[in-house]
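Some chains omitted; the rest stay in position.
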């Protein structure tokens, strides 16, 4: 089954292939009256877009977003959302015409080539077609709109580990994130990673990464027992991103190694009456029973190394014969890097959806 | 928002609180003609049910399932599914009448108490109410039915790490799993864990665990790009289980530390024509692009240590005053253990749903 819609009341549907005319997202359910123009979205697109450093793919895409519906001038002449579906379209401009016969005839290991053929009996093999990470451009566009719905929330994602080399927790400085091409909050780690990624690129190899995402300002009470827990929806959202193989909330797998005492987030009263409680720690990552607690919502996402590598790997042709595949072309040596803005976008979309779900049920908030 | 339904075409809805009259699941969309009686479901219930060893909670529940709808005698007199909703009900029998005033008045750290109050302004505090892991009994019942839909698939889950102590991969023997009270496939590890859990129980502490689940027999082609990837739906399913904080598919976070070459699952032709390809490894955990590849589907699930501990933890009352909470009563020293059959159930439910989704779109399979 094809299923290209995400969300419960704030829903978006994406379409498009890597080498088709373009791609897009239809965002439905957005509240009316939010100021929105293409230039509000573009900075988020630019953070994800390819070809910005030698550490990412050299494909050049402007990734210019067009808003084709769902906005209109309000009384003051400002473009605002109208509450109807917002179509965000991005044209593909750098689909090189090239010879696809090799990729058409054989399955790249680690890619979706074989699985798509096994399922559908046909696939758009040009650049991975629908399974290309290019689809995530549409998510970033939708995520930029979602942020408008949750102005009280601040979302920051960064790479916290690259090729097995982790940042120092004490060295985290959010201001560093934009200063290096790795979304790395630790300036020393960024220096080491530059070397690592460059070496992988030269070797025709690739590297994995872990992205951490922190959302502050989420009030207590968002989320939904039992099958739309905030954690479950985040897990689904993150695991749907290309190349992702693991998701943690709060301490994640590390929590499985703690005792109950060490994992407990002790609470104490807020400073003055009516203040939210103060938590002594945040092992839980901001949720309990699937509902936000008022602490920062924290998740971590594991990206596998890019499957497209120059090193030859044994494989089969679509006729079932043995072959060897090297993936030439323009690829990210570490997809996790450009995955960072996508993780932020998915966090924004999940939180905005849950804010709206919450007020559907609980009138007074 | 409350959201107690899971699934896309095979959908189940659970209801019930820990200390109410009972709980249940309405399973909708089940194919007709599948043999089904309560005694088919009971063994799965028994695997999860409490009070079976000193290593789990001492609450005694028969967890006897009643099938209240959706089955009927076929021509041969056998009870089979009819295609209409199957209501599976389990009565609560061991809700001790006790004094709940303490738990009513203060928030247990790590529990959903505070979050529920922050959201709803009211909570059924008896035994955790809706947020109790007792809800998972309904999942296990539904999962037992789901297995009928996928007879080609074999699902096995086991605890692969407890309190930070992992099994030896070489020592895995599925036959061991039922021979110890820990769902442990490594007989030596089971011995060590007995000691660990006993100590934690005596100390009024608790432990976390990691559960691994392997599904063999899943054909290539199940799953759904982009927002209903097999991986995404598994992530959502597993993360919705009480106390779960992390989910991995295949190598998960470890994949983020591999190079592209080391992570590649090389393929070679099957033995004879028409055979599926042979994979040299299964780093991917049986999925690519969200679609099954024919390899075993593998996921790992991290359970935090039980939040209910005898060790006192600072907290607040529902009036916002400082207090200290020790959770007396009957609790699992390690919830991950009894989570194992729940993980299996969720795997079965996701796979059955995707089998049905697949044939909705692809007529010939």
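As written, the chains take the letters A and B, and residue 1 is the first residue of each chain.
We take it that a residue touches a chain if its C-beta (ideal position, glycine included) is under 8 Å from a C-beta of that chain, and two chains touch if they have at least 3 such contacts.
Remember, predicted model here, so these are calculated numbers, not experimental data.
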Given 2 placed chains, full-complex copy number: 4
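Just so we're on the same page, only the chains that are shown with their structure count from here on.
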Centre-to-centre distance between chain B and chain A (centres being mean Cα positions), rounded to whole Å: 26
Contacting residues of chain A [partner chain B, same complex]: 1-6, 8, 14, 107, 109-116, 118-121, 130-131, 135, 161, 163-164, 200, 205-210, 219-229, 231-240, 242, 244-253, 255-261, 263-270, 273, 277, 280, 283-285, 287-294, 302-309, 311, 313-316, 320-322, 336, 354, 357-358, 360-362
